[in-house]
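A single protein chain has been omitted; all remaining protein chains appear in their positions.
Naming follows writing order (A, B and C), and every chain is counted from residue 1.
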Amino acid sequence: MTLDILHPFSITFMDMMNFATHIGLAHFLLLSAVLFAIGLFGLLTKRGIIPVLMCIELMLNAVNINLVAFNHYMPVDDYSGELMAIFAVAVAACEVAIGVALAFRIYRDRGTVNVDDLNSLKG
Amino acid sequence: MTDVLSFIHFIVNGVMDFLVSIGAPDLIMAGIFYLMAAVTVLSALGVVLMRNVVHSALMLTASFIGVGCLYIYMNASFMGAVQFLVYGGAVAVLIVMAIMLTRRPDMAHSNPSRGALHQLGAAIVAAVFCLVMLIVSMASPFRTEASHLGDEVKGIADLMLTEYVLPFEVAAVLLLIAMIGAIILAKGVSENDA
Amino acid sequence: MDFALTHAYLIPLLPALAFVVILAFTRLDKKKSAAIAISMMSVSFVLALLTAGAVLTDHLVMSATYIAKAVWVTIGGIPISMGMLVDPLTAMMLFVVTTVSLLVQIYSIGYMAHDPGAGRFFAFLSLFSASMLGLVISVSFIQMYAFWELVGLCSYLLIGFYYYKDSAREAAKKAFITTRIGDFGMLLGIIACQVAFGTVDFMELRSIVPQYVWSSGTSFLTIVGILLFIGPIGKSGQFPLHVWLPDAMEGPTPVSALIHAATMVVAGVYLVGRAYFIFSQLPIVMEIIAWVGGFTAIFAASIAITQRPFKKILAYSTISQLGYMMLALGVGSLTASMFHLMTHAFFKALLFLCAGAVIEAMNDEADIFKMGGLRHRMPTTFACMTIGVLAISGIPPFAGFFSKDMILAAAREVSMPLYIIATITAFMTAFYMARLLFVAFLGDVKDDCPAEETNAFMRWPLVVLAALSVVSGAAGHFLDFGEWIHYGPYHEEAIDPVIAGVSIVLTLIAYGLAYEIYVKKRWSAMEISHRLGFIYTLSYNKYYVDEFYALVRGAFIDGLAAVCYWLDVHVVQAILDGLAHVVSLVSEILSIAQNGQVQRYVAVFYCGVIVLALYGIYYAVRVLGILGGAF
Partner (left out) sequence: MGFPILTTIFLLPLAAALIISFLPRGAHDTVRHVAAGGTALALILTIVCYVNYDITAGGIQFMERVPWITDLGVSYAVGVDGISLPMLLITNAIALSAVCNSWHIEKRTKEFYILLLLFVAGLIGTFLACDLFIFLLCYEVVVIPVYILILIWGSTRRITKEYGAMKLTMFLLMGSGMMLVGIVSMYLMAYPAGQRTFDFGGLMLATQMGHFSEGFQIFAFFLLLLSFGSLITLFPLHNWSPDGHASAPTAVSMLHAGVLKKLGGYGLIRIGLLILPLGARFWAPLIIALAAITVIYAGYIALAQKDLKYIIGYSSVSHLGYIALGFAALNVVSLSGAVANMVAHGIMAALFFAQIGYIYEKTHLRSVPELAGLAHYMPHLTFGFMLAGLASVGLPGLSGFVPEVTIFIGTMKVYPVCAVIAIAGIIITALYILRMLAKLLFGPAVPKFASVPDEHGVDLVPLIVLGTLIVVFGIFPDLLMGVIRSTILPLEPMLDDISTAPTILDGFSYAIGGGF
């Protein structure tokens, strides 16, 4: 059973070179995963509300890359994937607008934009 | 002259053939991808690691542009244009505006992070998540062939106004609501107006 | 005459009706209430007389009874009947109960004239009589138990009639709970009967039990019999559950008369008599009954000698006489017991009503040593009282002589020790009754004595009862009481001259002794009590039975209750609260994930996503067998 699982990784040097020089779906997925993880890390560590927003934007971008890449590389017959990405962009634009407005409002009401201070979710 | 030209042509052809035979176009395309991917990822890291929030915002814009280039790389030039306009333009401006409105005295440390332990935890979560996603990505079918779908803008427009007309309208309404909401939130409603 | 038999159910029903009517409509009107109660009771009395007549003319005997019953309720296939069983025993009881009840109610008109709650009193009195009459005509143990409990309730209500007095309140409670302990045993016995024989109907049991004894022996039935006998121990004030009876004096005196003479306490004796077909099969139980009765008789008599309150003395005398009746039952003479029950009902009612008259005349002063010379002030009462004392002491030709003699004779036949106990008791009875009479009525009138002769309502019942006390014994003896009421083969009992002689002589000696001590004051009562010291204290304090019970109650009831409560709060509840704490502890731990900051939520969320994704990979690879396509 272990062999089965490790099968994808039992690869030769040529396989690796081939993979490195022929850009395909997997590369974009890898890139998207890394970008998403970076955004996630930022989301979890940032104190300010605006950096958090920025990190969310990063994560959204990662998702959009996925959508477009799938549309491009998979055998599909229309542009649904890109269309989804465009919808995502629209929603993200709304989100940023509202997020910034909220940040501004919170700053005005509380004089701070630190996420630490925003714990009213705790009962 | 023709001889020379034909020689040169021959040489060039030979070189090209050579280059093609050793896979140079793929290499060049790969190089372009790596370059743009590096720009995107490094700027993204910059967003997270910069101490000054203004620098973070700049880095974010760079990352957006990198992603836009990647779209164009994938023959999604319309998507790339949207990316440049919406993210590289509007969102970036909005965020810079927000930074300006909520500015603080010491801009050099305006993008604080949490404590080391917290960062470690977040890093572990992010890393494990990344690893899992990498595994999933690696397990995906290895495709390098692009699908040929014809004119992009026309294709998207057709879809948008036929099959996805309802989500399109909803998105329009959503944008309107977001606009109104943002205005109300930012402006504030006094108790007397209610 | 058939009318009387078929409508015997009216006898208990009419007083019950009176109870309902009075309680619903005329509660606040004394005169109307009394009129309703007494008129209903009179009709019942007439019906009881007619019933007795019907029994005599139709020659109903103990083995050929009149029964009418209807199903009251069917519980899961077992029919429980209510109805009426008329035989000579029933007829005698009906007659006694209605007579005494009627006289007591008439007496109460006078006694309760100034009490604002008289309407209520007559209602309860009617219910009391109704319950007792219902008990008397019962056809089954369940019916008897039902009315038995109702009798207990009425005694509770009536003893506690002066509810504003703490002592009355406590006495009522004590009466109910003490008899309840007896009821517990009785109920067990009844249920055991039901379970073992499938019926609790007297007539059915009567035919089943002998066969059962013949086929299966008496070991199980002995247990049933003992359990059943616990009920009479409680109700009839036998040792050790006699403690409620003296306290029951807290009620109005007519109630005491009713409880002690005709209702309540004789219910126990009656039950044993009614279920004699069971008890007589069980030698061990008979022995127990006889000895409990004998011991109670002498025990209560020895207490009565030293008591001072008028009614207390009579109360202990009742316990003692009930012991006599039990003794008679135990030695196998149903006739003697029932005969004594009847005569005792008359003379004890007489004595109590006299006591009521005296105590009312003395403005609620009950201590006999504060009375004296009352014969000058209350001659009628004195005369009646004297008749009562003579009757209870067993002087011929008064009623007590015949019945007591019969008991002594029966005891003599079976057991010498019991005979001796009974004879000593007779001696003591004569002594303390004489003491009561002499101290209260003879001697000089005290200066501040307010006593006057009572009014007519109270006087005439005394006279009637006195007459009954004189004639009932002789009538019973010469009209062959035993021919009608007996168990097993009937044999005529003549008066044994030796036994009668001994008891008469002892009685006269007791009279003389009491006369010398309390009238002539030849020996100082004080000095005697000092001389006797320990025994006197013991007797005066009723052998500390009450104190013993208080101790038991403190330790085993209240103490245990406190322990249980402590356990409930500090163990059961603590365990539950502990569980709750464990839950909240776990939730504390789990709520680390939810500190109110979005970022923590996000982190937890992604941990969840990771787990799901890993499971997805596992599922894809292991279950679906999909392997990566990247290579």
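Operating definition for what follows: contacts are C-beta pairs under 8 Å (C-beta built on N, C-alpha and C of every residue); 3 or more make two chains touch, one makes a residue touch a chain.
The structure presented is a predicted model; accordingly, all values stated were derived computationally and were not measured.
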Fill in the blank from the handout: Contact set (omitted chain vs shown chains) is C
Problem - Touching the absent chain when the full complex is considered, from C:A456, C:L479, C:I557 or C:V582 - result: C:I557
Fill in the blank from the handout: Which of C:D29, C:E170, C:E287 or C:E453 touches the missing chain? It is C:E170
Problem - Residue, one of C:A4, C:M84, C:L103 or C:A192, that touches the chain absent here - result: C:A192
Problem - Touch list for chain C against the chain that is not drawn - result: 71-78, 80, 142, 145-147, 149-150, 153, 156, 160, 163-166, 168-170, 172-173, 176-177, 180-181, 183-184, 187-188, 191-192, 194-195, 557-558, 560-562, 564-565, 568, 572-573, 576, 580
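The rule we apply is simple: only the chains that are shown with their structure count from here on.
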Completion exercise
Cα centre of chain A to Cα centre of chain B, whole Å, reads 10
Problem - Rounded Å distance between chain B and chain C, as computed from the means of their C-alpha atoms - result: 101
Practice task
Give the residues of chain A that touch two or more other chains, as numbers and ranges in rising order.
Solution key: 8, 19, 26, 40, 44
Handout entry: Residues of chain C engaged with two or more neighbouring chains
Key = 603, 606, 627-628, 630-631
Fill in the blank from the handout: Listed in rising order, chain B residues that touch chain A in their complex are 23, 26-27, 29-30, 33, 37, 40-41, 44-45, 47-48, 53, 56-57, 60, 63-64, 67, 70-71, 74-76, 78-79, 82-83, 86-87, 90-91, 94-95, 97-99, 101-102, 110-114, 118-119, 121-123, 125-127, 129-130, 133-134, 136-147, 149, 152, 155-156, 158-160, 163-164, 167, 171, 174-175, 177-179, 181-183, 185-186, 188
Handout entry: chain A-touching residues of chain C, taken from the complex the two chains share
Key = 594-599, 601-603, 606, 621-622, 627-628, 630-631
Problem - Contacting residues of chain B [partner chain C, same complex] - result: 121-122, 125, 128-129, 132-133, 135-142
